[in-house]
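One structure follows; several queries about it will come next.
All protein chains but one are shown at their positions in the complex.
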Amino acid sequence: MALSNWAVYSATLKRDLKLALRQKVDVVNPLFFYVLVIILFPIGIGPEPDLLQRVAPGVIWIAALLSTLLGVEKLFKEDYDDGVLEQLILSPVPLPVVVMAKMTAHWCTSGLPIILISPLLAAFLNVNASGLLAVILTLLVATPLLSIIAAIGAALTVGLQKGGVLISLLVLPLNIPILIFATSAVDNAMSNSPYNGQLAVLTAFLILAMMLGPFAVSSSLKVSVS
Amino acid sequence: MWKWLHPWAKAEKAYQLCGRLSPWFGIICLGLLVTGSVWGLLFAPPDYQQGESVRIIYIHVPASILSMGAYAAMTIAAFIALVWQIKMSELYIIAVAPIGIGFTLIALLTGAAWGKPMWGTWWVWDARLTSELILLFIYIGILALYNAFEDKNTAGKAVSIFTLVGSINLPIIHYSVVWWNTLHQGATVSKMGKPSMEMSMYWPLLMNIIGFGFLLAYLGCVRMQNQILLREKHRPWVKKMVMEGDNHAV
Partner (left out) sequence: MQFESIEAFLAMGGYATYVWLSWGFTLLVLIAVTVASIQKTKQIHKEVRESLTREKRINQAKEADLL
């Protein structure tokens, strides 16, 4: 029985989303974490609107980076523990496609909620309307990127007992370009200057990561399982 | 065509090759570093703008270049390890990573010590310093990943994948940091514009750069031998070699 790549992709995606929705805590907790980190900043540095506006892009993006890392340890862990991962590797189904679906599911449960809640946080941090648009656009382009890079870290450490901190150590340095371009885009947007250059670069990163990421993740998984 | 390369992928042969090469690398490295440093410290002229503080250049530049050179070597090894499944390459990555950390630390600290008199602060978010710092974290990540695994075979493979991922990312990180830096930084950094270097400063610098290169090669060989021994501890050839070594010593 040969399944088309698309069938494999959508089946895996559906399964993972169903599993994720069954454990709502895993979706809700990173989101609360994201909101909390952002709320901490005005309390920590003071509520002056100008100051908040100045640091808003960095704060929003750093919080997004951290909260994507929270859930990522679980990305392959359960499948690894109950042996599903091993079966997937042994099966004739192309592993990169499965991995791609898993990363999409991770994005739906980590990136998407962040994007949806960002208008509220933009109001907290005194971001203006054009800035908010840029926040949403950069999050839209770059949170999938975060999911892909985090998935590489998760796949490398899935066989380990204590992979959590290690993932952050591996993944955060690789996220620096995203942080630079995304915050600069939001910065530009808030002063009403064009930011399509930064968006284009982020999109280029995303395309590159979508091409190479699934293969890196699946070979890491093979190493971890063997 | 590649036949003559194959024997070197075996542990014993690789060990012997390293053992044969390392004394030469060591001697050349020592000669170059001593000559270059004495020349740089005593005989090279001071800079007309920076005075004697320019003598930091003779270690700062070689360390920075070779900290990236070490990563380049690790990338090549990672590629070979993944494509041809050669274990020795994985060992080489782990053998070189601590040397890379050492060079990166030197580059960072000398950069800071040079920045203090020139820019007035120990640390500037200068593009080069920043990307060097990130390089340090990637090196640390590689070692942490390797040490996290009990099974060193798996560890070697995981590390080669991560090294390769890092090598794709490092240029991206570097250029984004440069771009970010030019966006944020005023003219503080660029006032250190380089007038073309005098020959009398160029030669000791070049000697130290090559000297650091040979140091990398020498330490790489020694540490590679260590890694091979650690991995092959229980093989007959290691036992035989250790016994024979004792006989020679006695």
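Going by the order they are written in, the chains are A and B; count residues from 1 in each one.
Here, a contact is a pair of C-beta atoms (placed from the backbone, for glycine too) under 8 Å apart; a residue touches a chain by one contact, two chains touch by 3 or more.
Keep in mind that this is a model prediction, so the values were computed, not measured.
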Indicate each shown chain that the hidden chain touches within the full complex.
B
Listed residues B:Y71, B:Y92, B:W114 or B:F214, member touching the removed chain:
B:W114
In the complete complex, the non-displayed chain touches which residues of subunit B?
37, 41-46, 51-53, 55-56, 59-60, 63, 98-99, 102, 105-106, 109-110, 113-114, 116-117, 215, 219, 222-223, 225-226, 229-230, 233-234, 238-239, 242-243, 245-246
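As a convention for this text, only the chains that are shown with their structure count from here on.
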Note: subunit B sits from subunit A at a C-alpha centroid distance in Å of 32
Quick check: in the complex, which residue numbers of subunit A touch subunit B?
152, 156-157, 159-160, 162-163, 166, 169-170, 172-174, 176-177, 180-181, 184, 205, 212, 216, 219-220, 223-224, 226
With touch defined as at the start, can you tell me which subunit B residues reach subunit A in the complex?
82, 134, 137-138, 140-141, 144-145, 148-149, 154, 157-158, 161-162, 164-166, 168-169, 172-173, 176-177, 179-180, 183
